[in-house]
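One protein chain omitted, others in place.
For chain A:
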Amino acid sequence: MRVALFVTCLTDQFFAEAGVAAVRLLRSLGCEVEFPEGQTCCGQPAYNAGYWNEARQMATHTLEVFNEAEYVVLPSGSCTTMVRAFYPELYRDTPQRFTQAEALSHKTFELAEFIVKVLGVTQLGEGLRGQHIAYHHGCHALRELGIKNEPLTLLKNAGAEVVNWEAAQECCGFGGLFSVKLPEVALSMADRKLQTLPKVDYLTSADGGCMLHLAGRIENRKLKLPVKPLASVLWEAHAHQAEG
């Protein structure tokens, strides 16, 4: 099975090791991983800020880059949502591009979702035994795409205890440009997430933006709480078994 990794700009720049983990994990599960080097940003920040012409330019670029892919997998819930749910919206007036966007939409998956739904794997290994983890659901993956149980299943089956977190499904306040347009509100939202968080070994999420925002707030408030990208955690879950 051929998988084109859309690493996303935030993972590329800020969570490079999570991109590496995603490649290793997919290979280890039998996928042939490609990295189309023309890829850049999906355009979501522009789309969410109302700049649809600019978002369309980036979407068109991305459509071309991934045109030949069999599957496209992203270690990011919100970028997956941009490609899958919002790209077709951008081409309502151009049928040819719309068809191309629909085609890309149908072969695009978030990493954990791809592992569970397409590869049919729910047991990656037992590398997370004894770990207490908080999982932050990115809003787009959760509410636009309905991805909720897939990451939790993989984490739990690898031996982790995913703690019951009152605010697990609430927005962390990132929201792209929202986080800098209304920083006080965004930070107050992050504080609500952090105030309700039970004691855990670390926090994980499939969304780079949310993690930058939460980790930035955690460090600013001098809280001792590591934040690890989901792809890295899933590789850790699996590597244990792969090595053993």
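Here is the rule we go by: contacts are C-beta pairs under 8 Å (C-beta built on N, C-alpha and C of every residue); 3 or more make two chains touch, one makes a residue touch a chain; residues count from 1.
The rule we apply is simple: contacts and distances are computed from a predicted model.
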Chain not present in the shown complex, as UniProt names it (candidates "Tryptophan synthase beta chain", "Lactate utilization protein B", "Transglutaminase" or "Carbohydrate ABC transporter permease"): "Lactate utilization protein B"
Option touching the unshown chain, where A:Arg2, A:His106, A:Arg129 or A:Lys181 are the choices: A:Lys181
Selected from A:Leu212, A:Leu225 or A:Ala239 as touching the chain missing from the view: A:Leu212
Footprint left on chain A by the chain that the document does not show: 7, 9, 11-17, 19-20, 23-24, 35, 37-41, 43, 45-52, 54-55, 57-58, 60-61, 139-140, 142-144, 170-171, 173-176, 178-189, 192, 212-213, 215-217, 219-220
